[in-house]
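One structure is given here, and the rest of the page talks about it.
One protein chain omitted, others in place.
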Amino acid sequence: MTLQVAPPAVGTEQDRRTGTQLQSRWLVVAEQECRDLWTSGRGLILVFLFSVLLSGVTYLTSTNQALNFLEQRESVNLVLQFAVAVGVLATLVVSADGISGERERGTLETLLVTPVSRRSIIGGKLIAALSLWIATFLVSIPYVWVLARGVGILGRALALGFFVGTLVAVGLGSIGLLISAACNSNKTSITASIFLLLILFAPTQLPSGLPQGWFFDVLLRANPVASGLAYISSILVEGHSWPQDLALLITPLLTALIAGGALMFAGPRLVRLTRGVNAG
Amino acid sequence: MIGLLVGVLTWLPAPAVAAEPLSVKVIVEPVHLETVLGGRFMITTEITNTGAAPSGEILAHLNVASIEGSVYVDPEDWSPNRSQQLSLEPGERQKLSWEIQAVNAGHFAAYVVVVPFGSNVAGNEALMISPLVDVDVASRSTLTAGGALPVVVMVPLLLGLAAAGVFFGARRRGSDR
Partner (left out) sequence: MTSTTVEAVRLTKHYGGRSAVEGVSFSASQGEIVGLLGPNGAGKTTTIRLLTTVLEPTSGEFSIAGHSSTSATEIRRCVGVLPESSGYPSHQAGGEYLRFYARLYGLSRSQARSLSAELLAAVGLEDRGQSRISTYSRGMRQRLGIARALINDPVVVFLDEPTLGLDPAGQAQVLDIIRSIAKARDATVVLSTHLLPEVEEVCSKVVILNHGRVLVSGSVGEVIKTALIEQSAQLRVPLDLVERARNVLAGFPDLRIEQAAEQPEVLILAVDRPGTDSAHGEVMNEVLAAITAAGIPVLRFELEGARLSDAFLKMTSEAVA
């Protein structure tokens, strides 16, 4: 067998070797990662299972004859909380697999020898991970529509859910990729990321009857997930105005900015063939 | 019921002297409105200082009570910002507005109570209460199983079909020889 393929004739000799297209490489990476996620069926299975969960919640809510107006608002809040929880979890798990998974599967080296910058690789993987959050949010829209239209909070609920969820997803997705780049083992990366998420979600599940002093307040406000969800609740359930509890958005916003910034600046240095003492 | 509420609100430990009424006049509008469950409406109150001296810091506070007596009302659910502070010169009047959402169905009364506030409290002032706003909230069905069923069934069905299509399509591609 002999190789008779002529090199791609795309212009000058220089072009022949580098290609003439200046399309952003992170878009190419993002597109392929999204295709891997969605055409392999993994993403679709996740959103399918999520829709089954929401269908159960919505059906039980709609058949509850005793449901009053306020409880219906709370059910809208609940659906959005599910959407943020599932979307962020999926984003985090995919991010946590982003670099350490490629290392374990032996596919990272071939990516590193291309002229694509490490930053583009990371950026593309983050975008692909965020597609899971976007998908879970889109799936939740019809359920929010059904539950919210009767109580007049549809637009507010969707805008809030998308804005807060995106902030949290960007922040935690970035953290997941940083963990992944820093871990040699994919198992360690995913475990650490899920554990982090559990810690962040735990305060949101504490019974409301517990005494809530300054410590709980600090715990809430320092936690991007808890404070983001609290902001959604304050507007949808308690009927507060947009600016009233804006301070609750500080942590999700800072997390997104700091984690995202750290990922873009420090991440490239972490994207190497191996991590650890013998890292090269 | 209203009389009882007013009595409770104006009760004070028996002072040594009779309570001094606040020198304000409170007008509220509309006096009657009808809405449906979930409907939003505004109540506007005009408070006038009828005295010869400045009113000092006063607080106008909105309350909602059920006239029928069978519905539990948490005014916090109806309007999150129910207190507004103001201070009036003699003869001055000021309009205040409250945005309210009817979260219960039934027959209710909304009213505004004006009380001295902060350092202005001397301890022997009577409260001024606005006339009642008669609020009739009609019940409506905001969520039914029939209305939710299309979404509950179709969304997972479509997603499941898509997932199955992708899964079996990939298997067929993989088994191509």
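Note that the chains take the letters A and B in the order they are written out, and that residue 1 is the start of every chain.
Everything below uses one rule, namely that a contact is a pair of C-beta atoms (placed from the backbone, for glycine too) under 8 Å apart; a residue touches a chain by one contact, two chains touch by 3 or more.
Small disclaimer: the values here were computed from a predicted structure and weren't measured.
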Considering the complete complex, identify which of A:I45, A:L60, A:V116 or A:L219 is in touch with the unshown chain. A:V116
Which is it among A:T107, A:S185 or A:S241 that touches the chain not included here? A:T107
I need the residue numbers on subunit A that touch the omitted chain, in ascending order. 1-8, 10, 16-23, 25, 28-29, 32, 35-36, 39-40, 105-107, 109-110, 112-117, 273, 277-278, 280
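Operating definition for what follows: only the chains that are shown with their structure count from here on.
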Express in whole angstrom the distance between the two chain centres, defined as the mean CA positions of subunit A and subunit B. 37
Interfacial residue positions of subunit B with respect to subunit A in the complex: 37-38, 40, 76-77, 79-81, 101, 103-104, 140-145, 147-149, 151-153, 155-156, 159-160, 162-163, 166-167, 170
Interface residues, subunit A side, partner subunit B - complex: 38-41, 44-45, 47-48, 51-52, 54-55, 58-59, 61-63, 67-70, 72, 139, 142-143, 145-147, 149-152, 238-241, 244
